[in-house]
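Excluded from the complex is one protein chain; the other protein chains are retained at their positions.
Letters A and B name the chains as they come in the text, with residue numbers starting at 1 for each one.
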Amino acid sequence: MQEIKKDYKPLIVAFCCNWCSYAGADLAGSSRLSYPAEVKIIRVPCSCRVNPTFILKAFQRGADGVIICGCHPGDCHYTSGNYFARRRMSLLFSMLDYLGIERERTRVEWVSAAEGAKFSAVMNDFAKTVTELGENKRLEDLRCKN
Amino acid sequence: MQKLNELALEKAKTLLANGTVARVLGWKKGELGYDLEPAVFYSESDLEGFIYNAFSGANLSKYLIEESKKEGKVLVFLKPCDSYSFNQLVKEHRIVKENVYTVGIECQGKLDVKKLKEKGIEIVDGVIENVDDVTVISLGKEYNFVKEEVLLGKCSVCEKHLLSYDEVISLHDKRTPKLDRFEIVKKLEAMTADERYAFWKGELSKCIRCNACRNVCPACNCLKCVFDNDASGIASKANSDSFEEKLFHIIRAFHVAGRCTDCGECSRVCPQAIPLHLLNRKFISDINRLYGEFQAGEDDVTKGPLTAYTTGDAEPSEVFGGNK
Partner (left out) sequence: MKKISCENLSKLYSEIASLQELYLPVKESGVTNYKKYENGAEVDIKTLKTVKSAKDFFFPQTEDMMEFKVNGKNIEINDARKVANPFVIFGVRACDLKSFDILDKVFLQEPVDTMYKAKREASTIITLACNNPEQTCFCKTFGIDASNPAGDISAIIVNGEMLFEAKTEKGAELLNKLTCLEDAGDTDADAERAEIVKKSENLPFANLNLDEFKGENLMKLFDRPEWAELSKACLGCGTCTFVCPTCQCFDIRDFITNEGVRRFRCWDSCMYSEFTKMAAENPRKTQLQRYRQRFMHKLVYFPQNNDGVYGCVGCGRCVQKCPQNLNIIKVIKKLGGKNND
């Protein structure tokens, strides 16, 4: 494991679905629940809008962790989008693991519009995990590093 | 085995002569005995160049995307592995099935020229093929090999059977493979993440982005590839950074996941001998483990695993098969 700088703050990209998780993030905000400023939220219409390329590109551009948040299974605004996302992300994460990339760098969480507290807890926990892992070295693009 | 060539040639001549088909998609003789190329034959005199032998490894099904849209029927010879690709392409509405006359042809595994070269064979004057061994004649000498030593990687583990055909040319039962196709995937999964990372870094860093794997792949049939499309934001012609090697191969493997029939063409054609099929086989093994056994191309109607779901699917956090 690489040495972690003392004041190291990871960069985290969170893809949040418009209908549940993004609203969950809103609720976390209006309920004054905190989550790390390093988490950058990208709103997507549905978790299944997240193409594997988006995740890899986030890593290329300097992300140290990527999390995808969507409606709970069964609650998708488009009926079944998150079920497809679940299969895709399962296979993609397993592939990244197969290539030797740390499996803790990617995560999927289901967060509803009513779960502001869960959103905050998830982000805090993910940020902590990624901080412990340190900088993303295995999926980095050196041209984006200086 | 030599009889197969005669039977195939006879079949092609007959069907051309009686007007059932307008042209024949097959393999053409080369200059060195092993360098067969896929070719279209229009007449009996064209067919003088036709050959089906131990070097007919190339999968012809992708050429049907174009050929099946032309006027008149095309006769195609499909080996077992090719017949899966054919089905898959029909399923994806890329081949006009009505315009294709398919003849399934027996295959006992095709030879790998690279492996022969390592054994000192640079030119082939003739091949005597048996089910489990093969004799190669080169510059007046005879060399005998157990099949496993010289087969293409894809052939040494092949369990496929002829699926889709109007007629079939077959004289022997298909040989059963002596190796397990997931063996190396399992080995890699059992490694630590650091070891796996080192393995793939060594392999993928060889990539010269010639796109041979993509262009030969029957599942890679997009009209415009995202890596060629300047508007996609990930178009690239070369790997300027090691990230781009991974990006290209992960995305390519992912895009064919659930559609890849494991025909092994990607690894056959890679000039740098990158075992690209190991990426596809990882997806296949994960799909089998998580969503039930699935073989792409087994028929031309069933939905693929990535266009289907069940409400009880595993969560992404619990899918990791291998070692951490």
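Rule of thumb we're sticking to: a contact is a pair of C-beta atoms (placed from the backbone, for glycine too) under 8 Å apart; a residue touches a chain by one contact, two chains touch by 3 or more.
Just so it is clear, the model here is predicted, and its values are computed rather than measured.
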| field | Chain not shown: contacting residue from B:Leu171, B:Ala238 or B:Val301 | value | B:Ala238
| Out of B:Thr20, B:Ser43 or B:Asn215, which touches the unshown chain? | B:Asn215
| Residue touching the undisplayed chain, where the options are B:Ile123, B:Val146 or B:Val168 | B:Ile123
| Taking the entire complex into account, which one of B:Asp35, B:Asp180 or B:Glu315 touches the absent chain? | B:Asp35
| note | Interface residues of chain B toward the undisplayed chain are 30-32, 35-40, 58, 63, 113, 117, 122-123, 202-203, 206, 208-212, 214-216, 228, 236-240, 265, 268-269, 271-273
| task | Pick out the residues on chain A that sit against the missing chain. | result | 61-62, 143-144, 146
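Rule of thumb we're sticking to: only the chains that are shown with their structure count from here on.
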| task | With chain centres taken as the means of their Cα atoms, state the distance from chain A to chain B in Å. | result | 36
| field | Complex contact set, residues of chain B against chain A | value | 188-189, 193-201, 226, 233-234, 240-241, 243-244, 246-247, 250-251, 253-254, 257, 279, 282-283, 286-287, 290-291, 305-307, 309-311, 313-317, 319-322, 324
| task | Quick one: which bits of chain A touch chain B in the complex? Just the residue numbers, please. | result | 52-53, 56-57, 59-60, 73-74, 80, 83-84, 86-103, 106-108, 138-143
